[in-house]
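The complex appears here without one of its protein chains, the remainder shown in place.
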Amino acid sequence: MAAPLLRHLSRTNVIARRTVLAFSKHNNDMQCRYLRNSKSLPPYLKEQVERRTKVGPEPKRHPSAFGCWNYDAELFAFGKRLGEDFDVDILREAFISRSYIEMEIEERKKVGVKTQIPDTSCNEELSIEGKQLIQKYLKAYLRFNFPYMFEEGICAICEYLMTTEILASVGKLIGVRDLIQSKHYPPTDEEMVDTFMAVVAAVAKSQTEERAGAFVVDFLVPRLVGKDINEMWKLDNPMGLLSAVLQSRGMASPESRLLWQTGCSSIMSLYHVGIYSDKELIGRSPGETLTIAEKQAAKEALKNLMKSDDSRPPFLSSSKVPLKSLDLEKKNPSADLLLKLYSQSDTSAQRATK
Amino acid sequence: MSSRSLPATRLINVGQNGVGRYVCQLARITLRFCKHQASSRGMRDFVENYLVDFARSNPNVVVYVKPHRHRGASIQADYLNGNSHKTRVSKMDMDDICKWIELARTRSGVDIVRKTKNFQTHSPSIQGVWHPFLFKDPSVNLKTFPDSEYGRFEVNEVTATERILQLAERMKQLELEKGEGKSEKDGESV
Amino acid sequence: MVFLSRQVYGRLHRLRKMHEGITHPDRTNKKNFIFRMTWHFYGRRRNCYTIAIRAAQKMLQRASKNRHQKKINMKALWVQRITAALQEHQFEYTPFMSVLSEADVQLNRKVLHDICIYEPRTFQSLVEFAKQRYNEMGLYDAVAPVPPGIMTRSMFEKGEKIKAKREIKRQKLGQKILK
């Protein structure tokens, strides 16, 4: 019970916490147990805190600094942890970062050793390869999961998953942090991302590309849980796209109708707008102004048409997706193309009327 | 103790672990013990009997065994998120040590703090959250307020006035019937 | 204040205190035990032991009392919310719950209140079921307040039973008196 309480006592000041802990019961240095009530204790603690702040916090150290470290064993465990059979040489290469090589070269220069390290031994090439693999399989998976979604939407989701934050956190989850051979510890986010991508390429090289695809799906797609996938695609003009979609499907053009309104002259106004096509409700949404509500309703209608609404079934697991027989090149319909066609048909219709 | 005293957190699944593929978060485990002292007896037994089995069944965990002369036995578990937890196991028997190691193996490595709730969801509503217009009759939309018909109190019982009117109606009918009967009788007599 | 290390300082301090005749290190532990609970209090309730211990004891008393009270409050809130949700469907709390329990629908108040906010359509179907079942059971007539001036068979029978009991008593009393 003592530890969390004491920690909480001085939550603002980590250093003060350490000094207090130094006087706790478990400390071996403790010579007297009633120091707390001493008048001369506060100045002593103050002095200690000041000195500690001057020095700054301790830098984080690699586990190998504490004595127990076997890199080969760790590499072996890494492969087993992910359930993959790696080629050890490829995996070893995947963990060598650019900064490590530069550091090595500098150190060798200092010492005067003339042997050169080949530039190709770092993970840059592998990471480029891995990036392509990730994009390829992620998009193929998303297209399979959302066959009605526009290509732009799928690219937006893929882009979100390819951000440094997400990839670095996935790298941390599977434990690349301690294995990266880098100049810094802990390694930078960019190094983590590069390494993760290189690991994906290593899976493909040691086994098959489909295996790497399953690896990507298993570790990246769960990051979409609890996220609004429809908001990742920034749609400027949902109403225009909606009318284009409806026209291409041979449905009547959308009509927006006000369903409910209240508090119109107050700042807490609320409007519910529904969008109809052929007198059928295809999407409805609330909003604080009419324009916002209409825009959101159009988005909602698009969501329903793309079958990516909130009541959609959960994401498929990689075992349920036929990654081998997936057509990786096939793309979903593009929204831009549809809009272009729509505007052309509009202008032609106007000409015809003239 | 009041709930403000201790730090609390929501229920967290670190990185949605297990949604796609489960990754054991225990990276390495270091067993420290003395080869001679009696307090390390349990740990020595564990190393002799169970350690190989443990390492074989958990190839994803790197096991380091470190004898320390004349020190208490301890287990240090390092997790993938960078945390490490040390458990002192001197004077414990082998079974207890097994339990502590099992605990270390199944943990996520996040600090143990009080939970505010035992459940959590990322998508609380499938059908859409309740809102004031959800079950409102759409015909209300067409009304202009104040609408005296719509806001009227609905009376299920018959009021006194209505009852009098009903009675009067019935009396009228009875009288009519009587009158008809009389006229019929008159006709018969005629 | 000159000292080279914490150990030396502590040793000196202890010697000094022993010289003064204060040899109760446990007292500090006892106080610390209380101060750990009162760190977030305001004013002297936080740091002065005599005041802090009273505050801590009061806090613990309230905590144990409110652990029970919290459950009561939560139940009241759930009932209130379910009633409000039922009001939208023109139904009432008591018949709703009685029908659910009769039909072995094992949803407690906590779950029902969650449903009525987050899955309102499910709740609607539950209410429709309850309404239907309630009419079938014909419970409404039994539960509804009886209008004045109306005598049902059950009320009459009850009255008869009471009368009969009284009669038996009277007869017994009469026999006793005769004896």
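By written order: A, B and C. Residues from 1 in each chain.
Here is the rule we use: a contact is a pair of C-beta atoms (placed from the backbone, for glycine too) under 8 Å apart; a residue touches a chain by one contact, two chains touch by 3 or more.
Simple rule for what comes next: contacts and distances are computed from a predicted model.
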item: Among "39S ribosomal protein L13, mitochondrial", "ZYRO0B16192p", "Trafficking protein particle complex subunit BET3" or "DNA replication complex GINS protein PSF1", the UniProt name of the subunit that does not appear here; value: "39S ribosomal protein L13, mitochondrial"
item: Contact set of the excluded chain (shown chains only); value: A, B, C
item: Residue among A:Ser64, A:Thr262 or A:Ser345 touching the omitted chain; value: A:Thr262
item: Residue touching the undisplayed chain, where the options are C:Lys31, C:Arg46 or C:Arg81; value: C:Arg81
item: Subunit C, residues in touch with the chain not shown (by the definition above); value: 77, 80-82, 84-85, 87-88, 113, 116-117, 120
item: Touching residues on subunit A - with respect to the absent chain; value: 228, 230-231, 260-266, 268, 270, 272, 285-288, 292-293, 296, 299-300
item: Residues of subunit B (touch criterion as defined above) contacting the omitted chain; value: 128-133, 136, 140, 143, 145-148, 150-155, 159, 164-165, 167-168, 171
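Keep this in mind: only the chains that are shown with their structure count from here on.
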item: Innermost chain, where centres are averages of C-alpha coordinates; value: B
item: Centroid comparison with subunit A (C-alpha atoms), farthest chain; value: C
item: CA centroid of subunit A to CA centroid of subunit B, Å; value: 26
item: Between subunit A and subunit C, centroid-to-centroid distance (C-alpha), Å; value: 44
item: Centroid spacing, where centroids are CA-atom means, of subunit B and subunit C in whole angstrom; value: 20
item: For subunit C, residues that touch 2 or more chains besides their own; value: 39
item: Subunit B: positions in contact with at least two other chains; value: 5, 125-128
item: Residue numbers on subunit A that touch subunit B, as the complex places them; value: 4-5, 8, 60, 63, 67-68, 70, 73-74, 76-77, 80-83, 169-170, 172-175, 177-178, 186, 217-223, 225-226, 259-260, 262, 272, 286, 310-311, 317-318
item: For the subunit B and subunit C complex, residues of the former touching the latter; value: 1-2, 4-5, 124-130, 134-135
item: List of subunit C residues in touch with subunit B within their complex; value: 37, 39-40, 59-60, 63, 85, 88-89, 116-122, 124
